[in-house]
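Comments concern the structure below.
Removed from the display is one protein chain of the complex; every other protein chain stays in position.
Think of it as A and B in the order they're written, each chain with its own count starting at 1.
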Amino acid sequence: MIAAFIHRAVMQGIPLLFGSTGEIITEKAGHLNLGIPGIMYVGGISGVIGAFFYEQSLNGAPLNGFLAVMIPLLSSLLGSLLMGLIYSFLTVTLRANQNVTGLALTTFGVGVGNFFGGSLIKLVDTDMPSITLTKTSAFFSKTLPFADELGWFGEVFLSYSFLAYAAIIIALISSYVLKKTRVGLNIRAIGENPATADAAGINVERYKYLSTCIGSMIAGLGGLYYVMDYATGIWSNDGFGDRGWLAIALVIFAVWRPNISIIGSILFGALFIVHNYIENLSMSDQELFKMAPYVVTLIVLIAISMRDKKENQPPASLGISYFREDR
Amino acid sequence: MSNEVKHREPLFHIAKRSSIVWWKAWLVRLGAIVLAFFFSAVLTVLLTGENPLDVFSSLIKGAIGTNRRIWVLFQNTAMLLCVALAVTPAFKMKFWNIGAEGQALIGAMATAACMIKLTGVLPAPLLILAMFVASVVSGAVWAVIPALFKAKWNTNETLFTLMMNYIAIQIVSYFSGEWAVPKGSGKIGIINGDTMEGWLPVIGGKNYLLNILVVAAITVGMYIYLKYSKHGYEIAVVGESQNTARYIGINVKKVIIRTMIISGALCGVAGFLLVAGTDHTVTRDTIAGRGFTAIMVSWLAKFNPLYMVLTSLLIVFMERGAIQISTSCGLNNSFSEIITGIIIFFIIGCEFFLNYQIKFREKEGK
Partner (left out) sequence: MSGNAAIELKNITKVFGSIVANKDVCLTVNRGEILSILGENGSGKTTLMNMISGIYFPDHGQIFIDGEEVVIRSPKDAFKYKIGMIHQHFKLVDVFSATENIILGLEKKGKYNLKAAAAEVKSISEKYGFEIDPMKKIHEMSVSEKQTVEIIKVLFRGADILILDEPTAVLTPQETQKLFKILRRMRDDGKAIIIITHKLHEVLSLSDRVSVLRKGEYIGTVNTAETDEAQLTEMMVGKKISLNIDRSEPKELEERLVVTGLDCINREGVKVLDNVSFTAYSGELLGIAGIAGSGQRELLEAIAGLQSLNEGSIIYHDPKTGKEENLRNKTPRQIRDLGVRLSFVPEDRLGMGLVGSMDIIDNMMLRSYRKGKSMFLERKAPKDLAMQIIEDLSVVTPGATTPVRQLSGGNVQKVLVGREISSSPTVLMAAYPVRGLDINSSYLIYNLLNEQKEKGAAVIFVGEDLDVLIELCDRILVIGSGSVAGIVDARNTTKEEIGLLMTKSKTSEKEE
């Protein structure tokens, strides 16, 4: 029972982990990307579109495992990369207001997701009743070997698909890169004080593009994971819900550290589903439980602002556009 | 000649403009909107394969094709405008209140709660008054919480108000279950559908007219408040420079808190109008993202309430038109969100050309 609970919590947490890792990388370079929810939608739907056309092209023939994974994966990355490029072109090159751009991007991205989710079948004129990509999903939800044979150990540690492990590895790598490498040092410097980074010879615009776009691609994988593994290949409009915002909340909860995000995402996942494990909970009480992640985040946000420790603050230039010749 | 090329200065560089003539600025904005239309048209044609002229005419028809649609257009514009007006004083103060969604929703919830619990307890006029007061107070409370933390501990208001949205949504979800009609449906349903108690009166035989008039009054009021009142002046000073504000003895914290109360209260009014005047029920989608769109409306209008009438009309017009396009082509309604997104991208992008100029390398003689 507890093992099953942890398993579900991790499954819930993985999309958030992708989203928050992506957002942390972006925020560390000084950009508050409120477009992350939209990007995650686009990441999901792009993967769906790729898989859809691949499955269609085969006319029922069995899928090639490698292509079945690579096509959705690459199309998802491409979709979220384009979103990242829109955001960075507007906020980095054109120095547009980040909050407004981000919100517009979310409107746009959710629209793209739901539009293609709802219209794909009509657009290509097939006889499929709805988008169900169970065949592709089968490849995406393959667990590690022995997951079923090792009891609770297997269920807690081995029973996830490759994307879930990828999420954790990406978070760990991001943590390492941000903290221990020259690239990370440069990104952090830009987020704290772009004028300083610029004077030190760092190409501020390039790094901002880079971290925004990489962040977007990572976040987009969260959408892909959700639809291909969690939702077993069935796209439903608005099914992804508010997970994108929850991912942004997780950034705060993790005080801008991807490695803490790993724990945080599982905790958030647990808070998100715990109501299913409490007996005799009415439907409305379940909704109150779903409030928990947001409340916990608020408490963390308040706590870090009260403690006022320099190292735990949001990046100092978060949300501010940088123009070198400003004076 | 050719070996000198590498010593040239870069092809162009960007410099800040000190000012721009007003008509040039409007020309740039108009150009951006035209470009956005063109881009959306191309996209639509690509996706639907329809004749661009047909698409264009469905757009117009969808927005203002029938009397009813015109009313819906105005009603939706009014509601969006109301929330946009609400967030404006906060934004002008550079307080990034992205919690309008939650503030309006909690106002809507309070309105619905009064309708459900006080019907029969209070006479109809008093009931509406109670609904109104409850929505204003709850919206204000929802907004003042982040403001208090900002004032006391400088807690990041963008993130704080964002979280408050979802707490509000969950609260509404909770009550949707508690007060569901019929039980277990998870929906409150139309409240007082038979008696119409607590419904805003229909004036002049026109649905929504009262809503529209109320928002029109708020628009004028907000314009005057920001431009001619002492409070508005204080908001402008705090937004420009907190140091200057302190220097002339403005209590910055007080202004932040006061302004957020006004901001939240107006959001509450929007929630009130949506429930009492339009929907007569509340769901977690009552505000329907207006809290976020309003931010863009307000920003695109440079925080000027009169321009906001135009920006909100533009956005709602495109939204309604795009819905018609998608219906007539059997596509998904979310098409309108894509179009809205594109238009906003173009308009925010064009601001760059108003604030900066690109200086190309000067041609060297010969």
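To be clear about the criterion, contacts are C-beta pairs under 8 Å (C-beta built on N, C-alpha and C of every residue); 3 or more make two chains touch, one makes a residue touch a chain.
Just so it is clear, the structure is predicted and the values come from calculations on it, not from any experiment.
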Legend entry - Option from A:74, A:200 or A:320 whose C-beta touches the chain left out: A:200
Legend entry - Of B:51, B:154 or B:241, the residue in touch with the unshown chain: B:241
Inset, instruction - Since one chain isn't shown, list which residues of subunit A touch it in the complete complex. - result: 180-182, 185-186, 188-189, 192-193, 195-203, 310-311, 316, 324-325, 327
Legend entry - Contact set of subunit B toward the excluded chain (per top definition): 7-10, 13, 16-19, 228-233, 236-237, 240-241, 243-244, 246-251
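Throughout what follows, only the chains that are shown with their structure count from here on.
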Inset, instruction - Could you give the separation in Å between the centres of subunit A and subunit B, each centre being the mean of its C-alpha atoms? - result: 26
Inset, instruction - Give every residue of subunit B touching subunit A within the complex, in rising order. - result: 14-16, 47, 96, 98, 149, 153-156, 158-160, 162-167, 169-171, 173-178, 180, 184, 186, 289, 292-293, 295-296, 299-300, 326, 330-338, 340-342, 344-345, 348-349, 351-352, 355-356
Inset, instruction - Write out the stretch or stretches of subunit A touching subunit B in their complex. - result: 32, 34, 86, 89-90, 93-97, 99-101, 103-119, 122-123, 237, 242, 245-246, 248-249, 252, 282-288, 290-291, 294-295, 297-298, 301-302, 305-306, 308, 314, 319, 323, 325-326
